[in-house]
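Omission of a single protein chain aside, the complex is shown with its protein chains in their original locations.
The first chain written gets the first letter, and so on, giving A and B; residue counts start at 1 in each chain.
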Amino acid sequence: MTIFVEKRQLVLPGDLMAENGYEMGVNVYREDGKIYALKVGLAELEDRKISVVPLKGCYVPHVGDQVIGKIVDVGLSGWLLDINTAYQAMLPLSEAIGRRQTHVKTELTSILNIGDLVLAKVIAFDRTRDPLLTIRGPGLGRITSGRTMKISSTKIPRLIGRKGSMVSMIKRETGCEIIIGQNGVVVVSGRSPLKVKAALEAISMVEREAHTEGLTDRVKEHIRRIVENVELQ
Amino acid sequence: MSSYNKVEAPKKLIKNGLRVDGRKPEELRPIKMEVGVLDKADGSAYVEHGRNKILVAVYGPREAHPKHIALPDRAALRCRYHMAPFSTEERRSPAPSRRDMELSKVIREALEPSILTQLYPRTTIDVFIEILQSDGGTRCAGITGASLALADAGIPLKDMVAACAVGKVDGKLVLDLNDLEDKYGEADMPIALMPNTGKITLLQMDGDLSTEEFNTAIEMAVEACKKIGQMQRESIRRKYLQGDKIA
Partner (left out) sequence: MSSTPSLQPLAKIERRALIESVEKGRRIDGRSPDEYRPVEIEAGVIPKAEGSAQVKLGKTKVLVGVKIDVGEPFPDTPDQGVLTVNAELVPLASPTFEPGPPDENAIELARVVDRGIRESGALDLQKLCIIPGSKVIVVFVDIYVLDHDGNLIDASALAALAALLNARMKKYELKKDEVVFKDKYEPLPVLNRPIAITTAKIGNALIVDPCLDEEYVMDARLTVTVDDGGRIRAMQKGGLGTITLKEIEAIIDMALKKSQELRKKVMEAVEQHE
């Protein structure tokens, strides 16, 4: 029962991580009783489970994920969305207006049209069919304003922070509203363009330096420098 | 060949134990690798191998276009080997040649065993290899770069794939042929493998080798590929460990 890596050690595809006695977490594979890394990332060990937290990767939807998607097509009974992944997502009409009202002839485009951005939840996904979404639920629905940015979906947990500490700090320091999609899409809105800019830069910084220590303080410093710089003038 | 770009055939390829570029028979050309060099691609790498300059980009997994190439149970790997018109002595037409198509296929087959394509059914993973300057051994350097770009894109890989060619010039077995040696030598054998297990994913040969020569040659190549595999890992580490401490 041997482990060859330390927590948060950088591993590469094919790196030997552990031998017999350990369980496979995510982004690893087993061959001949040995566990190897599948992606470039940081080693994680929880109980006996070995995983790799990847530095980059395509977003893979999970049921329950909150995602920000863009309407790309309107069909007969619902909409098709781009949720920043390899699979196009579907939002059926019944998941937008309630099952009871679907017998009433509804003009879909009056609810949502091509180019609209929505905050939605993934209600079904497996690799044999495209992800299914809903916007029925608290806080879900059309996003009406704000600046959008995309970061690697693997960095979203870091952006949220432990118990939301990172994103709460950014919201506090900039006074902006920040909506985060697990799929790597983030929308920032605020009254002051400078503070919105500071928030966007902060998010960029988190994406670039997600794998480093002391990040929360450095991001706070950076925001303050931008915001205070102008207030002084 | 036009009179403007004519390159004289060398009289001897090995003189006093040294090759036309001054190398010893088992010596690799200088190699530089850099990962994450393009902005729009999901993953990318730039490799300089001797005078070869190769740029590779990976897009994916992404939606299959056209839809009919999508596979129900895995990602379709698409690979395009292509040479820039200014990459060779004489200007090349940018239209894909038969050689480009053959190389695209064998390179794809060299990379495919390393990728866990079953994790992304009905999508494509696209690998685009562009040869910006060519000097012999571009398919090998292309594979090496493609593997780096795949890792950079976060595609799940069992292992990296490293490639190198071995050949025979003036009767002597040599490692990592350059363009002149490839053109005027007696044998050329490119190989690719996954360094951890030594499993071979590309093997081609043209020329004249005895079975003994083949055995020696393949050992030389396997050793070289493992060295190149080490360099690949170092270049990825270098990108993420630039002065930052990883706790």
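The criterion applied here is as follows: a residue touches a chain if its C-beta (ideal position, glycine included) is under 8 Å from a C-beta of that chain, and two chains touch if they have at least 3 such contacts.
Note that the structure is a prediction, hence the values are computed from the model and not measured.
A.B. asks: May I ask which residue of B:E90, B:D206, B:E219 or B:E234 touches the chain that does not appear here?
C.D. replies: Looking across B:E90, B:D206, B:E219 or B:E234, the contact with the absent chain belongs to B:E90.
A.B. asks: Looking at B:R29, B:K53, B:R74 or B:R122, which residue reaches the missing chain?
C.D. replies: Of these options, the touching residue for the absent chain is B:K53.
A.B. asks: Taking the full complex into account, find the residue in B:E27, B:E109, B:E130 or B:E223 that is in contact with the omitted chain.
C.D. replies: For the chain that is not drawn, the touching residue is B:E130.
A.B. asks: Kindly state which of the options A:M17, A:L38, A:V122 or A:I143 is in contact with the chain not pictured.
C.D. replies: Only one of A:M17, A:L38, A:V122 or A:I143 touches the chain omitted from view, namely A:I143.
A.B. asks: In the full complex, which bits of chain B touch the chain not displayed? Write them out.
C.D. replies: 2-5, 38-41, 44, 51, 53, 55-57, 59, 62, 65, 80, 82, 84-91, 94-95, 126, 128, 130, 132-135
A.B. asks: When the complex is taken as a whole, what residues of chain A touch the one chain not shown?
C.D. replies: So the residues of chain A touching the missing chain come out as 70, 114-117, 143-148, 187, 193, 197.
The working rule: only the chains that are shown with their structure count from here on.
A.B. asks: Sort out for me which residues of chain B touch chain A in the complex.
C.D. replies: For this pair, the touching residues of chain B are 42-43, 60-63, 72, 114, 116, 119-123, 151-160, 194-196, 233, 236-237, 240-241, 244-247.
A.B. asks: Quick check on the complex: what are the chain A residues that touch chain B?
C.D. replies: Result: residues 8-10, 12-14, 16, 27, 29, 31, 36, 38-40, 42, 54-58, 86-88, 127-128, 152, 154, 209, 211-213 of chain A touch chain B.
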